[in-house]
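Following this message is one structure expressed as structure tokens.
Only a single protein chain was left out; the remaining protein chains are all shown in position.
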Amino acid sequence: MSTARLAWVGAGAGCLVLLALASVAFGNREISLHELIAALAGDANGVGQAAVAARVPRTVLALLVGAALALSGATMQAVTRNPLADPGILGVSSGAALAVVIGIAFFGLSDPYGYIGVATLGAAVAAVFVYAVGSLGRGGATPLKLALAGAATSAALSSLVSAVLLPRVDILTTFQFWQIGGVGGAEWDRIGVVAPFLLAGAVIVVLSGRGLNTLALGDDLAAGLGTQVRRTRLIAALGAVLLCGAATAVAGPIGFVGLVIPHLCRLVVGSDQRWLLPFTAIAGAGLLVAADVLGRVVARPEEIEVGIVTALIGAPFFIWIVRRQKVRAL
Amino acid sequence: MTLTHQLVADEITLAYGDRLVVDELALEVAPGRITAIVGANGCGKSTLLRALARLLSPKSGQVVLDGVELNSRPTKEVARLIGLLPQSPIAPEGIVVADLVGRGRHPHQGLFARWSRADDEAVAAALDATGIADLADRSVDELSGGQRQRVWIAMALAQQTDILLLDEPTTFLDVAHQIEVLDLLADLNRARGTTIVMVLHDLNLASRYADEIVAVCRGRVHALGEPGVVVTAELVSEVFGLDSEVIADPLTGKPLVLPRGRHHVS
Partner (left out) sequence: MTATTLRAGRVHRRQRNALLIAGLCVALLGVVAVTLMVGNTFYSPDEVLRVLLGEQVPGASFTVGELRLPRVVLGMLAGLAFGMAGITFQTMLRNPLASPDIIGISTGASAAAVVGIVVLSLDETAVSFLALAGALVTATAIYGLSWRRGFAGARLILIGIGVAAMLHSVVSYVLTRAAAWDIQAALQWLAGSLNGASWERVAPLALATLVLAPLLVSRRRDLDALRLGDDAAAALGVRLRPTRLLLILAAVALIAFATAAAGPIAFVAFMAGPIAARITASGASLLVPAALVGALLVVAGDLVGQFALGTRYPVGVVTGLIGAPYLVYLLVRSNRSGASL
């Protein structure tokens, strides 16, 4: 069993390398093979080489954000024991958006690094709030309650966003710049700002894998097995929020990666968090890079942001999961 | 009052999607009597009740009421003859008892008809019969589980049907309230001759209150008849897979099932 899993992880990693290469090779401008090789070897003199050099940070960012979102989704699903938990469903992106808008409009926030901190904070607050509200009452955080809490909170936050934005044409474009986000405008120093957040989140999440395994059996049983339920859940959730908050902050709202990937991965490696987490990270990174390449290639010379590509792939998947569930489980 | 409404399941097959639950089951509901449907979990007893209440159409066969197929009759007309208390009905927030019971008058009211004297009388009678007249103006949210169950039964009574179907009317009630609800149903049956069909979990309570026991096993009627005849150690073993001894209840003389666990084999 473990060999099979190892093989899967290996195969996933292999695919990831190929996808990363594709991401560097394909784009608006066609690039020949030796231009590519030259650029990767450090030569940045030609136009082609320059294009490649610009695509490298973009690819790295897509890898990081994809892995972060997928890890965050897998952890949230385990923490809430809810198959539909996903940073996007939990209203994280609208939380980040509102925080950024308020920052720009009332606190003169303008530097891109400031955005990241503010957005992470907004995302975290929204996620915690939605989860807290969704788990009130009978049955805890059922899929229906959580999704409704998320959708309702998102709607509420977006209406606040437009209330702030509408009379202020001046900040409209600034905000639009942030919201476009995606991974297109990646630069090394922006990556540098979020990397520590992402790393911290990933370490926390991976370390809490064993605790989450027992949590899957229900709170009472987990407590019976000696897990400190509250603490495990809180720490894991903190890691998940850090991951998705930082990812949203740097790349704008990207939905459904955190939903789709853990589900697919569970089909392949089973539900043991200790295997699931690394595999979701690889697969999530792969999906986001692939979506980014797809967005660049499909609408040439235009680009479609990854967030939109993932939503168009992810929403049908979400509907499929809902249709598979028994009504009583909702 | 003589009641002759005949409710018959004629070789019905019931399924949810591809999953077959009830397989060519035949049953004649005894008019004017109390029938209890018993069986193991998942044997199809609630499904059967839903079909008798026309909530589920058979894949084959038919449910016949007084010689006419149930599904071919207008549903409001059926609602004046057959009442159903589902397993978990929902009380709208803030509604008072009298209004909730009044909802049972729905099949007697037309599209624009106003609330009539007959409606009020039916609701008052239902409240009296269930002993909750003093709760009429209370909000349903404030009531205890036992009181709530009475309110729901009162709603079904206000519907003024000759046949009353109940899906596990005693679940979530403590033992005192279980007896209270079943006594109430027995009163109704005696006073008005209402035909009662109920799904019950507890074989002993079923034996005590029912005139007829229908034991369902794997989607078919396994045994049918008076409790004293039907409820035997053999039946319990076949239907529930449980080893037991059946004695005569010292209070009622009805059968009383004493399960025999692995640790109590004498």
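We call the chains A and B, going by the order they appear; numbering starts again at 1 in every chain.
One rule holds in what follows: contacts are C-beta pairs under 8 Å (C-beta built on N, C-alpha and C of every residue); 3 or more make two chains touch, one makes a residue touch a chain.
Just so we're clear, the structure is a prediction, and the values are computed from it rather than from any experiment.
J.: Of B:D10, B:D99, B:E180 or B:D211, which one is in contact with the hidden chain?
T.: B:D99
J.: In the full complex, which residues of subunit A touch the absent chain?
T.: Against the missing chain, subunit A presents residues 84, 88-89, 133-134, 136-139, 143-145, 147-153, 155-157, 159-160, 162-163, 165-167, 169, 172-173, 176, 179-180, 253, 255-256, 304-305, 307-308, 311-312, 314-316, 318-319, 322-323, 325, 327, 330.
J.: Touching the hidden chain in the full complex, which residues of subunit B are there? Just list them.
T.: Residue positions of subunit B that touch the missing chain: 16-17, 50, 53-55, 75-80, 82-96, 98-100, 102-104, 106-107, 109, 111-112, 115, 117, 120-121, 123-124, 127-128, 133, 136-137, 139, 141, 159, 165.
Throughout what follows, only the chains that are shown with their structure count from here on.
J.: Starting from the mean Cα coordinates of subunit A and subunit B, work out the distance between those two points in Å.
T.: Measuring from centre to centre gives 52 Å for this pair.
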